[in-house]
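Shown here: the complex without one of its protein chains, the others still in place.
After this line comes chain A, so read on.
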């Protein structure tokens, strides 16, 4: 063929993605800033729509909440969401547009309700053979919107904690939720969905079409769901094959668009953060940390897949098992890196069949706590917590009281930040250890040896970090794993949220201290480098031993 080689296309692909994200950083970040900070105007179009919503919900938009009140609202909304989605699935058979499917089993319905409400979208069911059009569009896709909005709202509250002074008022959850859904997620999803349809993504009300040669072609409201599932870093596919399915991701350019959608909000939120704290350089420092880690990781995934080490990839001549011809290695690798670096978990290729080291990097991406750039909102608050830990460590080195954005990082703040960091490793490692201790659980591993351990590690990393992708050979549909992974999803989502809100509350109460010559500047490359270092060192210390037994052992065989 000559001309352009596969390595050059991979580099160009990544460069084009970086350029696309860089172009949207400022406009989208500024737009999101205006949405979450504007005053309540009764006369504008958006003001009137919002007022209607607040009246229907029964809240007073001007009533701002204490951090604990905000947390109670988040938890109440999530609890109601879980219950409603559970019941919705149970009674599916009695509703219209059910595609002829009955209600789901209690265990599965519960697991799915938790999974979608926590922005995990771990799928224990197969879309095309369990979920009708109505439940997909009006049950699952709704959670795609609102669970994403909850993540962004919590991040905004933490940023308000830095920006506000001497107050215990941090905003109103119902106002934040409404605005983020109506003015950020909805319009972008609508445009993206139409573009996806133009690429060939399905959007109709037909359940099944049988062809002359007896193939059953599926239909459904796919495009509208595909747009928000990626924009909201949710990841639950309309079909079992997720974004590998030609009806979800038909062309090479829809693939590029989908990767862009799942990265664009997490990478633009630092700009919103910079605007709210009135120092755009701080936002740029945070997005730099995200960008450095993301670029390294993406290059590693594509590189390892391209090298194609391992017995089967060597026999094949390329790591093509579980990948589509139209995407090939670089576009699949970019998607896989993006989906695990955010908390998305949608896939265009199947991670279980990745090379040992390629799959290992995907696992490591999730273990990083998904901060580069992380899920919508969750990535920003995760990285801000790491920034707090970094200034603390820097403060220890020079013997000064650490400050970040003018706020003192005292005992209470660092305790909350440390607890935040400990939640996921605790869930992940304790979960895996407890599971392995029960002999019957070993049957869930599809493969013997290190790859089996990788499968289980991946499952717990995915659930605890609310990612939702899987080494899908792992047989997680057992009472033990449905329960254990369900608990990991719940605690992995709501414990960090409570801790972040508490941190925001304690920061907002402070009066900022003016920066002096001795203040550690948090917008310079030195700080960026330190946050990257702290992130990697913390994660390496926590997870290297178990990684050595899984993907590393497999890859070095």
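Observations, loosely collected:
Note that in this section a residue touches a chain if its C-beta (ideal position, glycine included) is under 8 Å from a C-beta of that chain, and two chains touch if they have at least 3 such contacts; residues count from 1.
By definition in this document, contacts and distances are computed from a predicted model.
The chain absent from the displayed complex carries the UniProt protein name "Potassium-transporting ATPase KdpC subunit", chosen from "Potassium-transporting ATPase KdpC subunit", "Isoquinoline 1-oxidoreductase alpha subunit", "Succinate dehydrogenase/fumarate reductase iron-sulfur subunit" or "Formate hydrogenlyase subunit 4".
Interface note: of A:325, A:398 or A:411, the residue touching the hidden chain in the full complex is A:325.
Looking at A:312, A:442 or A:541, the residue that reaches the missing chain in the full complex is A:312.
When the full complex is taken into account, the listed residue touching the unshown chain is A:142, out of A:91, A:108 or A:142. Only one of A:126, A:401 or A:511 touches the absent chain when the whole complex is considered: A:126. Listed by residue number, the positions of chain A touching the unshown chain are 1, 4, 8-9, 12-13, 16, 53, 56-59, 72-73, 76-77, 79-81, 84, 126, 128-129, 137-139, 141-142, 145-146, 174, 177-178, 181-182, 185-186, 189-190, 193-194, 197-206, 209-219, 221, 223-225, 227-228, 239-241, 244-247, 250-253, 255-256, 309-328, 331, 347-350, 352-356, 359, 446-451, 454-455, 471-473, 554, 557.
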